[in-house]
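Every protein chain except one is present and positioned as in the full complex.
Read from first to last, the chains carry the letters A, B and C; within each, the first residue is number 1.
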């Protein structure tokens, strides 16, 4: 019996102790009419060997060519040590560290993660993860609305240049609580979100929060200082959504504008998490100290043990559902602990310098690729705003057709067509060349695109 | 600097403590004339990311089709847990357990391995590995010659039906010490090594040892009882070379004939070691208790600690080179510890029943495959002797040509052509279908062979 | 010592980074950060050694019996991990064309089908990232269902007092008021109280069955009738599905919406706090509201269903549609169990729980519901021990650590005083359970003879008992450079 250690002798002895005639008898409180049997729709058991064969076959079919898609998930190099350590049984098969004394390993890793995220964001406090970037933003907005006592409304300003899937997810999660999401459009020339457009939407009841995305979905860098200051002038909290890798180079949210963003959140996937068709990743959320009691999710604190030795424990649990139930800051319980473990190891391996090198290389690769592509007739940078490591390009042919041909003819995934999410941008392609992309691959892209465009 | 933690400050402080002006100065005892610099022949450093890219490309090219080759190395399923645990840093990056108190993990694993091997061979003692099957046999013969006080000569009888690479390796290793290797031929009809042929070669000076191989290179099962009894009648030690997986089904060497084989050795690769182009594998060596002081290699014993608690330590070290130097039983020092760790976990996972299932399935698969192939005109079993999981087949076409066509047309490696090693068997192919081979693969083999033979 | 305390300026694990990259001249100076972030600067060996040693300070399934009630800490098969990590799966971009995703989509599709069959629901979406998100999703679908019918009056979600904290929290996140329903003395929901509570304001009820007190609610059909008659829907919290897998199906019990904790019943790793996966299943009338994406079979291949295909969907739950790597693990596990293995999990989880319960009762511990069968878990109350020896459930829990056992869940559910919620799971041996009983007996004996020793526990862990009050009062949530300067050489 797979995974079940019971011998016939064990079963007999155990039933005798229980005083039950059979295992079946242990289910005698279930109304007989409700009982069901084996389901033919479920296939019969496979041995480990057989399922391995099946899964290897399926995985082989999914092996993808060189990837120039970014759009919220990025192909970064993950050092071999990261997952060899993160999958050690002691991390992999432990639960949430409720018994602190028997979980110092996980707890310290989480504290170190918090320390790394506060260092990157220049904020005071971090939680130990939310499900992903989009849900982190949803939680950040709920948190901001709860925390913002100055503003009576639940109105939140969100840039349209924010990832469309973030906006969709946020809507699902926050609308039942009556938050009103107001989208502010980007400037068609720069790709940025101008303060003036925000101002036009401020309205009478005020804004509880303003979302500032750096870089935005188009890779474009926003004027974060002005936006933050403007948000604060409105009495709104400034909620930053950032690519944490970009923070190796960019002004951290805690230093935006005069007072700094109040909350920063985003997707930690660039820190050691495989692309894996979209998950598991990890959302992060940092804030100023004053807001920490409104934070959702687990938080680890350093304290002392009975001998006065420093140690770690979950803290501020009174915010959480298992204590506060219907009054909790969030319903989140299981989060993304293992991914955070990987992220912590990943960041420790890279260090300040390594992370900066990765960020710089991504920036340089994307710039180089775009220089090559924009040398082709009819291809041009779609927006004038500076970018981090993604760039929207305007193509002289339908992006979807170009993508199909790039895949079949040059064995590469050329980017993300923008038309599906922004109908008015249906001639645009969003490309990203991380540090994983080689000269040869970029050259191949340029050559193939030249052929495709020529042929038309 | 890859892998080097020193900061400039560290270097300066350390040099000051040493009282040396520079690192270079620390090499000032090396005669200047001998000093060399960087070698252009060595390529410049690659980052982990770059070497990963290179090695993945190279490994991709080596991915092989379904494999029906055995001939001393077998494609068995390795449970995922085996290497996930064996590569835990505490096993992977430890040294030989010289400090027993800080190495109980490795030591107990080795003791458990010894226990598993003695259970399989029905002998009293096991060492903790030699380099591989062939060197284990070489050591076994040196051991037998040392131990056999009754026989003055260093003559050893070796079956020609033993793996050709074993015979070649043994020759390299034992001939410098004056051992005389006498090869006894197999019976062309049965593929077995008849006692009568052995008897004809016994000679006047007697034999120190007789090698008995079960199954032999052709997969054929030898009459081990008769051979063992005969060897003992000659005053020779009986040295068994066995596939340890086969021992799930076959009489263990310790029970061969009236008195049992004296030494058993072989290749532990079938126990959880990847094929890996030929290594690292692990040789095993077991013997009767009386011979244990002549054993080569590390041996672990169970003993008590100062508190009377049972624990493990290397024992009988007086046999070994680091104590006995030129009088040691062998020069072996580093052995195959990690592979043995994997083998122990592998065997614990399979257990008695699982191992027997694997052995049975290999036997059945090979039989089934051969039934299918022998249904083709001109294809027949080459020997009449019963087999474990390998079978020599006689083909109506040159085996090498057949193999090439099987590879290119049916994407499978059809076996090992025997002509290279046994000129008189140049129409033969040795095939093996382990538990890894599926119905579909075997069917594919039969169909392809039919096509190839038809076309001729 | 923190990894930060090992940092020295200029130290690097430099085989890992790409070679010297150029200044990012494309980024305007005013957007560049002024000071570099203070991440640890350490060598690769330091990182490996630090996190390897830290790991050894954890209890985990792979090292210890971990009978944490409501959490189903059973063996996480190692092969699930290695197969989900195959490059074809791990390296696939979420937005890669479906032609490069037929493998993963086949697995997801098959998993949807397996989950439908085993729960008796008519449609499943794999989108939610964990159990609590499954709840949010489920309640949002209930809300969508009522609103679509123009029924705006339903503002209350009924929730038994025994329920997990996520239930009321999820209900509130969806804009409902959570209304508590008491549990009867036998552990079943108080049906009369329920009857009194339902009405036109009732959106539905969230039930865990077997409940978190570890018993199967025998009145489930009656409860379903009451709620349905009042126009509400039944929500099934599937955290305890392991107890009834292959025995009885939520769909057959009358539930309209369920979530499953695959990291419990389908044995994906808990990872020190996740990731999980919380697929939702629904009856036909709720199906239109399922979150996207879902996988549909089309001819020989598979495609994503998105908002375009499912206009009434409540939407997306995460950016890219779920914890795929976890879903793959669950799929591998489900295939290894197979149809016959599902019920077997329930059989032996239940056998282990009832055996452990019987042994503890025979050893003189008081059961919360002695007249009932245990499901896969059960509760003992240490209120006598607390009263007589002054030793609490928490003290027992801490002392268990010294005996090499992770503590059961403490003080949950809230309605049983000084309780331990004990869930052994099916993958533990009889010897493990017997060892646990011996430890409990030994601790009780010690509580009589030397209570302080129990109160001071643990004694053999890397740390003694941690001061949680101090942690909350003197918040220390992150290493800072200043701290390092103050501390001198750290700790």
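By definition in this document, contacts are C-beta pairs under 8 Å (C-beta built on N, C-alpha and C of every residue); 3 or more make two chains touch, one makes a residue touch a chain.
Only a predicted model underlies this, so the values are computations on that prediction, with no experimental measurement involved.
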{"item": "Where the missing chain makes contact, among the chains that are shown", "value": "A, B, C"}
{"item": "Among A:17, A:36, A:49 or A:400, the residue in touch with the chain that has been omitted", "value": "A:49"}
{"item": "Full-complex contact with the absent chain, from B:212, B:291 or B:349", "value": "B:349"}
{"item": "Contact set of chain A toward the excluded chain (per top definition)", "value": "1-10, 47-49, 79-81, 84-85, 89-90"}
{"item": "Residue numbers in chain C that touch the chain omitted from display", "value": "6, 8, 11, 15, 43-46, 48-49, 52-53, 56, 61-64, 75, 77-79, 336, 427-429, 431"}
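By definition in this document, only the chains that are shown with their structure count from here on.
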{"item": "Rounded Å distance, chain A centre to chain B centre (Cα mean)", "value": "48"}
{"item": "Chain A-chain C separation of Cα centroids, rounded to whole Å", "value": "20"}
{"item": "Centre-to-centre distance between chain C and chain B (centres being mean Cα positions), rounded to whole Å", "value": "46"}
{"item": "Chain C residues counted as touching two or more neighbouring chains", "value": "11-12, 14, 16-19, 42, 44, 48, 52, 77, 79, 81, 83"}
{"item": "Junction residues of chain A, two or more chains touched", "value": "48, 52, 77, 79, 87-88, 435"}
